[in-house]
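Here the complex is missing one protein chain, while the rest keep their positions.
Naming follows writing order (A, B and C), and every chain is counted from residue 1.
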Amino acid sequence: MKIKKILIANRSEIAIRIARACREMGIKTVAVYSEIDRNSLHTRYMDEAYYIGKSPASESYLRIDKIIDAALKSGADAIHPGYGFLAENSEFVKECEKNGIIFIGPSRDSIYLLGNKTRARTKMKSSDVPIVPGTTEPVKSYDLLEQEAEKIGYPIMLKAAAGGGGKGIRLVKNESELKSAFEIASSEAKAAFGDDTIYIEKAIINPRHIEVQIARDNHGNSLWFPERECSIQRRHQKVLEESPSAAIDSRLREKIGRTAVKAADAAGYNSVGTVEFLLDEKYNFYFLEVNTRLQVEHPVTEMVTGIDLVKLQIEIAENKPIELTQDDIKLNGHAIECRIYAEDPEKNFRPSPGKVIGLRVPGGIGVRNDNGIYEGAVIPLFYDPIVGKLITWGDSRTQAIERMKRALSEYLVKGIKTTISFHRKILNDQSFIDGSISTEFVDNLLKIKNEPDKRLSEVAVIAAAILSEINKSHIAAGDDNNIKTGSSNWKNFGMRMGLCQQCL
Amino acid sequence: MKIKKILIANRSEIAIRIARACREMGIKTVAVYSEIDRNSLHTRYMDEAYYIGKSPASESYLRIDKIIDAALKSGADAIHPGYGFLAENSEFVKECEKNGIIFIGPSRDSIYLLGNKTRARTKMKSSDVPIVPGTTEPVKSYDLLEQEAEKIGYPIMLKAAAGGGGKGIRLVKNESELKSAFEIASSEAKAAFGDDTIYIEKAIINPRHIEVQIARDNHGNSLWFPERECSIQRRHQKVLEESPSAAIDSRLREKIGRTAVKAADAAGYNSVGTVEFLLDEKYNFYFLEVNTRLQVEHPVTEMVTGIDLVKLQIEIAENKPIELTQDDIKLNGHAIECRIYAEDPEKNFRPSPGKVIGLRVPGGIGVRNDNGIYEGAVIPLFYDPIVGKLITWGDSRTQAIERMKRALSEYLVKGIKTTISFHRKILNDQSFIDGSISTEFVDNLLKIKNEPDKRLSEVAVIAAAILSEINKSHIAAGDDNNIKTGSSNWKNFGMRMGLCQQCL
Amino acid sequence: MYYVGLKEEESKVEVSGRRGSIFDVEIDGKLRQVDFVKAENSYSLIIDGKSYEIDCEKSKNGYDIWMGGNYFQVSVLSEAQKRIQLSKKGKKSGGPQIIETEMPGKIVLVKKVTGETVKKGETVVVLEAMKMQNEILSPKDGTIEEMYVKDAQMVEASDKLFKIK
Partner (left out) sequence: MYYVGLKEEESKVEVSGRRGSIFDVEIDGKLRQVDFVKAENSYSLIIDGKSYEIDCEKSKNGYDIWMGGNYFQVSVLSEAQKRIQLSKKGKKSGGPQIIETEMPGKIVLVKKVTGETVKKGETVVVLEAMKMQNEILSPKDGTIEEMYVKDAQMVEASDKLFKIK
């Protein structure tokens, strides 16, 4: 069935990304928006827009009933969930089915199977896909947890069974850390997924996080794409991704790719999706999980293959057979993605919601911006801190890196703090340039203190003096008793946003 | 010789484009700027910046002495001229040579030969490259012009011998138009190139403007790239370009490509450059001229081949042999470029200098922005009206078109008028979509009046009423006697810019 | 009540109420609820779920509006203004017109002299700005009553060029 109108049940950059594909395909788009998002780009970008509730996600973007209502009212044929929110919620898929709306993603059975990490591990183990050692059952109590941890041996990872997106994950190095890690992981899991179930994996030392984009249609045709290297993570959140991985040669690429397709086959998967693996120092790889949705980092794959994954995903949802064959998937050059988060890297990455008062995005050859913001946009504190993605392509990894450094040097965001400068640090790090990275990379990098050169320091001093001269009256007297690390505009911001206790 | 520092003797988008390549290559950049350009992006983008004079180009960007001075002061190894200004000025090349500075472009002999269109025509004729029928000598007087025109037969084109960039060109359909066309063409030629010499070409009916990017090094190695289709022109200024041309198959592509290399060989060319041809309705092609510089539309070639032409150009200037072979040049997909001019398409494309008070550039998959502006930028009236270029790539011409339409729909520039909406008209035109275009396309398109649909008209009416309600006091009383087609901010703009009679 | 004109058509539009960003608008008798907000130097309208982004500028008689690549010249009259307009009706406004330049630049060619007759659309003056020659045309058939500029003269925005009758 040809889809003519899609409701996009998401916001910010990913909602825009999907709407762009729709617009190019001649498909009408329907936005849903919460109170604070009336002026957000996604609300204004689409052909239609429906208000679905107050700003907290639990009252809007997580409200299945309101989203289904908007879909019915607008006459949408299909719903695209993006990532996060309801993207991996099989209840939501059921409601779509009940109302005759196509859910753009895999079948409910696939989501049910893969969405729960312990179920998925059991299935993969039985389908000859290598998994990380650990429990294949949820750990029901803290006592059991202690026992299992002992059995597997430290270090271990605690993970949310309903997890994804790096939420509800904690590394536990020894028994003394277990209790506190368990509490935080459970509470994060509960907040993020409404389910605090935890399981254990053996922690692999210095692993790389490697994942394979796959596509599989309703007719059993499948494709795998060149792997993505996602080892650059902070607190289990990916920070920077690239394709291909510097660690993987074409033989291993094909082996992992075929394994990913095997995993998809085992799950009867029928959409685009991602099979995540850990790669150890001896190039053994282990199945981690399947993300049954479009992923934040899908653009790097698009850049090196020229294939629009969102279009492919929509076509699969239309029940079309995939027209491409595995031979059509050619690896062309190298791509890197930097996630731009509204976080302050100088202040331990604390969230930085607020109003964007200045914005200059990078441009030129080999640069792609997937953003959800604009000059004047308000970044609410209710949702994920990702505000955009910067992707560069080069004919080699070196060129992609040089181009990314160049692009980052052009990026200017005023009003909120972002991780742009942190990405510059990553790209200038010799281990990164050499491609010798693991999931430990960010922690190691954060320990290094770089001294800026003498001349730049002098310029900073001169600039401060001139600014003082220009704004003579603005120099504060200094106040030793209160520590206010944030800008004093915070309170104003909170008031402007009309934030109140009920809102959070 | 490895170039370590380049002075970029240009401004706006092309200066930024070149500086981007340099930054990716680890080459330091030196900007030069006129009075009005202190805050322009190119001045702030580079590692160094030197003031070279008042705002009129004749007092700054055309001042060979001041630019050479800045190059010597900064210790630049090389100068990149961009396009326009001094890019095809052999005097400038001579001064660079005299001062031991590498000119990034072809040799002085090549520029001398090809820069003058009549000299070039003579050379190509003798080298077996087909030329458009007409004079191969400048026409020295109006009387001679009348005689030659008679001999060749109307319609004819008058062209500036020192021409380029569409300046100093006029179509003359019959004798009665000759005198006025001659005056305007000569005066434009004089203003643009300081040389009012004119020659005649037979006007080819409904031609396509096809051009071939070539690269040739000091060692005689050469490459041709898939052709660019540049028929969409207004007043002999290119408006939209694409690669490849919908009219050309792989056999003809190779034939024109080889002819272009033959032309480059004949001229002993040693840089990147463009050989322009006219293609008639029977697929005969005729040499028009060689642009001995980087061209505005070079990005479409970069998008379909993945090759960075500016880097290639710099490497040739370093005396490196071209490492690529003709077999490395693969045509991948389709690319389109829309030139964004500061002109008002609703008011007969009158120039629209001013301050950019709002800017939202398109983004997402397959979109490239080569801009020289930013929010807050001032577009001066002293220079070319091009403010940026929007380029899209798709795996087919259809996808590139759909993507361009999508990208244009995202573009928002406030404060000045631009040609964005005109591009949307072009891309929605059935002849364009079918690929059946010629250099007459724009004139034909401008004759068509499209009626927007009823619903949009109602929305406009509603919006106007609400705005009136919000700004009750702002409704002007109406004044029948004075025709002021421009916004009333014009005068203020002039004053803010400190414009005075001496400035222009 | 506003009289809103677009091309040959005129609509009566009443903006009767407002709650936050929601305006009640009655257009030719039909009631519409319009969610109208300013964002990113443009305006966003949501009407019955349909979403529109418009770019807008005040013009002499109303608003210039751009929407989806279309351009609308909309005139707006309040009730008082409409009455004045009606009372003026019948009087022809065929008086002389003064043509001004809308941009600064340099006069490179004055093609007509005082007293010369011109046709609508004929070039009267050529002005150079941004390296392009711009032909300033006569807005109607008539006679040049006065020529305010000469060859090579520099002009500022809003300077008078010529008067035509």
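Here, a contact is a pair of C-beta atoms (placed from the backbone, for glycine too) under 8 Å apart; a residue touches a chain by one contact, two chains touch by 3 or more.
Computed from a predicted structure; not experimentally measured.
Undergrad: Looking at the whole complex, which visible chains does the left-out chain touch?
TA: Contacts of the omitted chain with visible chains: A, B.
Undergrad: Going by the contact rule already stated, which one of A:L72, A:L324 or A:A460 would touch the omitted chain in the full complex?
TA: Looking across A:L72, A:L324 or A:A460, the contact with the absent chain belongs to A:A460.
Undergrad: Touching the absent chain in the whole complex: find that residue among A:K54, A:R119 or A:K414.
TA: Result: among the candidates, A:K414 touches the missing chain.
Undergrad: Based on the whole complex, identify which of A:G53, A:P353 or A:G388 touches the chain you can't see.
TA: Residue touching the chain left out of view: A:P353.
Undergrad: Applying the definition given at the start, please give the residues of subunit A touching the unseen chain.
TA: Touching the chain left out of view, subunit A contributes residues 167, 183-184, 187-188, 191-192, 235, 342, 346-347, 350-353, 357-358, 360, 381-385, 408-409, 412, 414, 421, 424-425, 428, 450, 452, 455-469, 471, 474-488, 490-491, 493-494, 499, 501, 504.
Undergrad: Given the full complex, what residues of subunit B touch the hidden partner chain?
TA: Against the left-out chain, subunit B lists 30-31, 38-39, 43-44, 46-50, 73-74, 374-377.
Keep in mind that, in the parts below, only the chains that are shown with their structure count from here on.
Undergrad: Please identify the chain lying most centrally, where each chain is represented by the average of its Cα atoms.
TA: Nearest to the common C-alpha centre lies chain B.
Undergrad: Counting only C-alpha atoms to place each centre, which chain is farthest from subunit C?
TA: Greatest centre separation from subunit C goes to chain A.
Undergrad: Taking each chain's centre as its mean C-alpha position, how far apart are subunit A and subunit B in Å?
TA: About 40 Å, centre to centre.
Undergrad: Once you find the CA centre of subunit A and the CA centre of subunit C, what distance in Å lies between them?
TA: 48
Undergrad: Would you mind pulling out the distance in Å between where the CA atoms of subunit B average out and where those of subunit C do?
TA: 31
Undergrad: Identify all positions of subunit B at which a residue touches two or more other chains, and write them in rising order.
TA: 358, 360, 409 - these are the residues of subunit B that touch more than one other chain.
Undergrad: Residues of subunit C that contact two or more other chains, please.
TA: Expected reply: 40-41, 50.
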